[in-house]
Structures are given as structure tokens and as C-alpha cells.
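Only one protein chain is missing from this complex, and each of the others stays in its spot.
First chain written, first letter: the chains are A, B and C, and each begins at residue 1.
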Amino acid sequence: MSLGIIGCERSGFPALCALGKEEPEIWDRIVEVFPVPCLGGVDEETILRILLRCDTLLLVGCPPASCRNAWGSTLAEKRVARVSQLLEEAEIPKRVFCVFANPNRLGELKARVVV
Amino acid sequence: MSVLQELLEQGVFVVTAEVGPPKGVDRESIVKKCAQIRGFVDAVNITDNQTAIVRLSSFASCLIVREAGLEPVMQLTCRDRNRIALQSDFLGACALGIENFLCLTGDHQSLGNHPEARSVFDIDSVQLLGIFRKIRDEGVFANGEKVKGEVRAFLGAGENPFADPLEFRVFRLAKKVEAGAQFIQTQAVFDLELFSRWMEEIRRLKLHEKVHILAGIIPLKSLQALRYMKNEVPGMVIPAWVEERMQNARDPKEEGVRIAVETIAALRAIEGVRGVHIMAVAWESIVPEIVRASGLFPRPGQGGGEGV
Amino acid sequence: MIVGERKPLREILESLSPYREVLVLGCGACVTVCLAGGEKEAREVAALLRLKGFAAEAASVERQCEREFLVPLREKVPAFQAVLSLACGVGVQTLSEVFPGIPVLPGLNTSFMGAPLAQGVWEERCIGCGECIVHRFGGICPVARCAKNLLNGPCGGSKNGRCEVRPDRDCAWQLIYDRMKALGRLEELFVIQPPKNWGPSRFGAQRKIVREDVRR
Partner (left out) sequence: MQVALFGSDRSLPLWVTEELERMAFSFEVVTPEKTKALLPSSFVVVLGSALLTEDEVAELALRLGVNPLRVAVFPYEEVRDLPEEKCRTLWQGFLRSLVPPKRDVAAFRVTPTRRVLLYPEGDERLCEAFARARIPVVSFPSFVLSRKGVDFHVMPHDIPVGACVLIPSLQEEPPVVLPREVLDTGRVVALERLPQVLGLSSLRKMCVVLLVPSPHPYPEDWERIFALASLPPQGAQVLVLAEEVFVAREGFEEAFRRAREAGVLFEKLPLSRVSLSPSLDMRRVVVTYTPEKDPFPVRCEAHWLVPVSRKTCVLPPFDKVLLSDREVVLELPENPNLLPFATNIPGVFVAWGDVEDLVVTVSRYLEEGSIQEEGRVRVDAERCALCLTCLRSCPTGAIGLSGDLKRCIAVNEALCARCGICAGLCPARAITFEVVHRVLGNHRL
């Protein structure tokens, strides 16, 4: 199952790289990596466009409380919720998730990425 | 002149009750309800698809009530009919000898059992009163065309003294009176204090001399009924003490009746209140008891002592 | 502005089922402003359709309700089997008039004429009754904002300034009363408002305006 990842450059992307150093094999599943300044800036179309080329897309970013841009992560969460709902309606098997992580707390990300 | 109007003008403290038509063609149910209250009330209100739930039409029910030997008050709402239908129904009713009309705006259909229905609300209750008055007094329709023949009608309106904005309520009543309301039936009274304040205002504006005010009474059947009304029925104010009494009562029904009777007694003491309108929805059988207990029995005029 | 809402995706997919090549056409006017049918949404829907196996493409025009903006699409549109319009009902119809040969499907439910109260919240303000009377009500329209469009005062259900029909909405008459009170014009509310003339409203016939002075 192929993975796409959009990581915020403040926590998500570094977290991914940190995890990648721990468990290099994750790269074999990851087909897309997009560093972005903040998850809040990722619009639905981008998400769907990337989904074209992978089965699961993870938006990895700062935990909402610590998001530098106040409601960036919260917004991303809402978006993901909306997109997943759209996908469900359209009966498209692909999935999108919001994961909150930074290099010091990889737990959630690990759970999602490592099989 | 309608019996109700006569009594009111004689200064009798009148009693009216409410009868909800059945959700079907079962005329017997109406007859039965009438039988239960005949002789205890001076007139009976027939609701017009109240709470926007489809029922036997008010018009037809009124006729049934008349045959059952009671004085009907026909309710008309602006929810389902435009000014054309309302005027023609009015004329029809008058032609068949129905004389009391209660003009209401009507509950919104989205709270009823056909929420998909399209509402009309072409005119509101005040305008409806105005139109009917013109038909009766000036003999012209809303558009100014002549009406053939002479129309006799006793026009009433509803009012809720407890809804917001409170200060505006009295003036709204004044508007209705100005528009042509001759009697007013109020929302059920529980909060006497609020009500008497409202009445003060009315007396200040001398409205009580222009219009007969009938205070609404709802005998509480149970605590659930109370809770339901308190939470679900819009514009219903029930003070805490009522709830307490119902809660602590050994027999809630009894307590409900007691509260109703006390309220009536208190209302009779208020200057300007010309009668009560008992809305014992789905509990018509209790009306006689209340009327008796309030010392309002026997009723003068038609069918006085009989009935029991 | 006209406020709309995207149709449920299921509905859209259903209506598109007979086609494969679809053009999703956004509108740059009202529906863009109310975040329902702008270029972003068009691309979004197109992306979804592509995921669903359609050959979908997104485009957007300034205003779909005016031919001049649609004519430039003359080359583009015929290349598709159907057009999914994210404009309001007006746009959809203009579109199908300009391209009679191609099925035009609505992707939006046109909801009302309203205003944004906050980011992501819109509320109706006008029903286009054709005869404006807000000046009599302190600038608050009871026709559009009162569930029973009462012109002579609140109904008996108004409580704590909320509407009995939809408790999450203000009682228009509470607002009117407060406003008029603040303006010291309460007595204006005591005069009886005559029945409204619904002739110019949508309850009359389809409405049309012809201005000879500017007509060509």
C-alpha cells in the first residue's frame, strides 16, 4: 500500500526524516513527500491530486496546540475530515489522515507509517 | 348576535373550551367531546390544524359542534390559506351561521407533521382581522369590491402576554383591537404575576373597555405534560412553583385541577378579565369539574342546568 | 450575494453516471465569494471525479450568468460530454442556453440571498419580494427574516430573542423592536401594516425588467 506524505516544515517533515533514519524501510512505501510551511495551507485539491498516485495520504504536522499558525493544524484536521467524507460519499477506497508529530514524539506517525 | 358576544356584553364571566378535531373523519369523537362539556361552557373553540398537524377541517368541525348543540368559535389561521381562501371560507362559515371567529397567524408548518409543506402567510392575523371587519362593517372585500348581503360575525384574536418582547405585547394587542378584534383569548396563564402586570398595562391603555379578554387555562394532567409544554410549546411560561407543586403532589391530576381552579379564582379578581378559555387538550372530560369547582356552574343562557 | 451549497457528491455522481468526459465549470461571482462554486471548488470536484475515473477538467469564468463570459468557452466545451456547473441556478441556465447541444448539470443548490456573518457562516437577508419595505422596520426585513413573514409584530413564540421555528436564529421582531426603540421610533411599529402586495414577488409571474432607456 503506497503512502503519500505532506509534512509541515516545522515538525512534520523533520519528524518524517527522523523516523526515516530510524526505520529506513518506510521509504519503500512512501511514493510522495511534500514539505509545506504549514498544514493549514494545503487545500483539498492538492490532497486529492496527490491521492491520485497513492492509496493513503498522511498530513503530518504540529500538534494543534503548538501549531505556530494558531489554527493551521486545526484547519488541516477539518479539511481532512471533509475530504475523507467526500471520498466516502464517492466510494473511493483511498484514505487521508491527519497525524500530529515532531521528531520528539514519533509515536502516532510510526503507528501509521510502519507496518 | 352570537351567544358568546351577548354574554360578554351582558358582563357575564364567560367560559369557553377548546376542542381539537380528530385526525380523520370520526365525527363521533367531536360529538362525544361536546357531550362531555355541554352546559358547562358558553362556546367551543375549534382549532384549525393546530401545531400544523393535519386534522378534520375547522369549518366542518364547527358545523358538527353546532349540531351537537354548542356554540362554535371557528379558528382560522393564515398558514395554509391566502386572502382569497380565507375570505371565502369566512363567507361560507357566516352563510352557514357560524358567528364567532378567532383569527390566528398559525403555528409554522415546519413544526408540524408536514414540514415539507410550503407555507402561505400571505397575510398575518392583524391584517386578517382587518379584512374580516371590513367585510362585516363596510361590506367590502380586501380589494374594495362590494360584498353581497350582510355579514354577522364576532371577531376574536389570540395573544400571548408571556412572549418576547414583553413590552411590545400590549401594543400588539392594541393593534389587533384597532384592526377589529372584539374578544381576545390569551395563551395559558400560569404566571399570574406577569399576567396581571400585562393587564395593568392594558387598563392603562383603556383596552379592556374596547375588547373582552378571556384568559387561557390549561389544566395540567401530569408532570410530563407540564415538562413537555414548558420545553416544547413555544411561548409557554410556567413558573417553578407550579412544577414543584406538580412534583410533590400525591395525585398530579388532582393537583393540576386545583392549580387551574385557583388560577381562575385569581383571574376573576383581575379587573378587565371577562372570562376564561379552558384548553384541556385531549382531556376535555375534566372541564366540567373545573367549571364546577370554580363556581362557574351553572352557565347562564342556552342549555343552562342540563347536561349532567 | 447569492449563497449556495455544493450538492451532495452522491447526487452529483448519479447525475454524471452516463458521461465520462466532464467539464467542471466554476463561477467567479457570488458562489466564489460564498466558497461554494469558485475555481477552487471546481478543481476540487474535478480532482474527485478524476479519482472516480472520470476524465474531468476544471475551469472557471467570471460570471456564468452572462453570455459574454461564456462565449470564449465555445472551443473548450464541445470537447466534453457534459458540463457540471458550480454556478447558481441562473448560471446553469445561461450556460445551457449558450451550449444547447451539451447537457449542463447543476452541481450546486442555490440557497438564498444573504450575507456572511463570520468566516463560514451565511444567513438569509432578502427574498427579493420586489417591493422593499425595510425602512418601516428599522432596516430589518421581517419578510425575509421572520419565519411567518409577519408585518405587524412578533408571533407568540418569540423567546429570549430567538425564533420559535429555528431556535438558532434571531427573532426578526426582537431585532426590529430593539432597533426601533434605539432609534426612538417605536410608535411607527404601532401603525397597522396593510396586507403586502405580493404581485411583484416571485408569487406573481416570472419577473422581468425592461429598461427602454438603456435597452439596445
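What we mean here is this: a residue touches a chain if its C-beta (ideal position, glycine included) is under 8 Å from a C-beta of that chain, and two chains touch if they have at least 3 such contacts.
The model shown is predicted, which means the values in this text are computed figures rather than measured ones.
Of the chains displayed, those contacted by the omitted chain across the entire assembly are A, C.
Listed residues A:32, A:55 or A:89: the one in touch with the omitted chain is A:32. Chain C meets the missing chain through residues 28-29, 32-35, 38-41, 43, 60, 116, 118-119. Although one chain is not drawn, its touching partners on chain A can still be listed: residues 9-11, 13-18, 20-21, 24, 27, 30-38, 40-43, 46, 49-50, 53, 68-72, 74-75, 79, 102-104.
Definition applied: only the chains that are shown with their structure count from here on.
Rounded to a whole number, the gap between the C-alpha centres of chain A and chain C is 36 angstrom. Put simply, the C-alpha centre of chain A and that of chain B have 64 angstrom between them.
In chain C, no residue touches at least two other chains.
Across the assembly, chain A contributes no residue that touches 2 or more other chains. Taken in their complex, chain C has these residues touching chain B: 147-161, 164-165, 171, 173-174, 177-178, 189-190, 192-196, 198.
Residues 43-45, 48-49, 51-52, 86-87, 89-90, 92, 94 of chain A are the ones touching chain C in the complex.
On the chain B side of its complex with chain C, the touching residues are 78-79, 83, 105-108, 110-111, 119, 121-127, 130-131, 142, 158-160, 163-165, 167-168, 171-172, 174-175, 178-179, 187, 234-235.
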